[in-house]
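Below is one structure, written out as structure tokens, with a few remarks after it.
Excluded from the complex is one protein chain; the other protein chains are retained at their positions.
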Amino acid sequence: MNAGRVIGRMWATRKDASLEGRRLLVVQPLNFRGAETGPELVALDTVDAGVGDRVLYVTSSEATIPFRPGLTATDATIVGILERVDHVTGSW
Amino acid sequence: MNAGRVIGRMWATRKDASLEGRRLLVVQPLNFRGAETGPELVALDTVDAGVGDRVLYVTSSEATIPFRPGLTATDATIVGILERVDHVTGSW
Amino acid sequence: MNAGRVIGRMWATRKDASLEGRRLLVVQPLNFRGAETGPELVALDTVDAGVGDRVLYVTSSEATIPFRPGLTATDATIVGILERVDHVTGSW
Amino acid sequence: MNAGRVIGRMWATRKDASLEGRRLLVVQPLNFRGAETGPELVALDTVDAGVGDRVLYVTSSEATIPFRPGLTATDATIVGILERVDHVTGSW
Partner (left out) sequence: MNAGRVIGRMWATRKDASLEGRRLLVVQPLNFRGAETGPELVALDTVDAGVGDRVLYVTSSEATIPFRPGLTATDATIVGILERVDHVTGSW
């Protein structure tokens, strides 16, 4: 799983039926020192995350697990809101 | 999921039977500031996307979900047309 | 899916039983401008590809789909021979 | 599988139900010469690992295997504590 920050939201009227009614959030991957670790991605939301939140997200086929037993065409899903981290570089 | 732009189309007469009748589109991955984020890939289409469209695509085994219950030998599928994005750098 | 060129062939006498009788081809990933986009990989063949052919290949668990219902220990499979590409940089 | 060192711990009150009661550890990927090989990730724990331990972790859908038959929304799981390595550059 990776950490990131929600930096935007996306709308798509024409989309796969399994994505209907899902919020599409733009996430910037970050490490725990706050540095960007890769390009932005679009993730589905399961924890009512909003712009500015630091989140934990899963990728690959695990991203579909929170929506089972239905099959949802996603490869990235936010599964937690980061609340506290104890890290070799300090806590926050 | 990632954003990209459709920049071409590809034809293959000899191909796996599960790809018969599918449109093969060339997609350039982009971030929301318009910068290229990786090499081009070939994706199947589910939303009637055309050259020039900004699209949302899924990769890995999730790319097969829109074609279930049949099994399709794809690892990248376009699942939405980007219509509007609200992003820390502005909306479009 | 990605594009590449077949640049070699590999033999392995000791190998997993699911690979018996399969051709192991060495593929150089390319973009549609002909530039190399990553390190070489070894892919199984489903379309009788030969050295020099430009091909379309799938990776990850989708690579096993052309060989179902049997389970084959591959994570890369050639699924098409590139015949024609219309691309923003021209056709070929 | 990859090697890494546990360098922190993370808490998330709002999270996917399948993550309830699981420890979320921050792992720095390392090679066997001790160099960092990529950005930090968050992994679930199955072997009671602690901060400072060198560990072996799996990613992708294999990360869910230790928690089967239940489905857990993880794409990284620690599956071993590194005890000894014999390596071309020496043993430790």
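Note that the chains take the letters A, B, C and D in the order they are written out, and that residue 1 is the start of every chain.
Going forward, contacts are C-beta pairs under 8 Å (C-beta built on N, C-alpha and C of every residue); 3 or more make two chains touch, one makes a residue touch a chain.
Computed from a predicted model, the values in this text were never measured in an experiment.
Asks: Spell out the interface residues on subunit C facing the chain that's missing from view.
Replies: Contacting residues on subunit C, toward the hidden partner: 7-16, 18-19, 24, 26, 39-43, 51, 59-61, 63-64, 71-76.
Asks: Just checking the interface: what residues of subunit D touch the absent partner chain?
Replies: Interface residues of subunit D facing the absent chain: 1-3, 29, 31-32, 37-38, 46-48, 56, 58-63, 65-66, 68, 77, 79-88.
In the analysis below, only the chains that are shown with their structure count from here on.
Asks: As a multiple of 5 degrees, what angle does the CA superposition of subunit B onto its copy subunit D give?
Replies: An angle of 145 degrees brings one copy onto the other.
Asks: Could you please state the distance in Å, as a whole number, between where the Cα atoms of subunit C are centred and where those of subunit D are centred?
Replies: 32
Asks: How many Å are there between the centre of subunit A and the centre of subunit D, using C-alpha atoms for each centre?
Replies: 20
Asks: Can you tell me which residues of subunit D touch two or more of the remaining chains?
Replies: 61 - these are the residues of subunit D that touch more than one other chain.
Asks: Chain touch graph shape: choose line, ring, star, complete or other and state it.
Replies: line
Asks: Following the definition at the start, I'd like every touching pair of chains, please.
Replies: Touch list across chains, by label: A-B, A-D, B-C.
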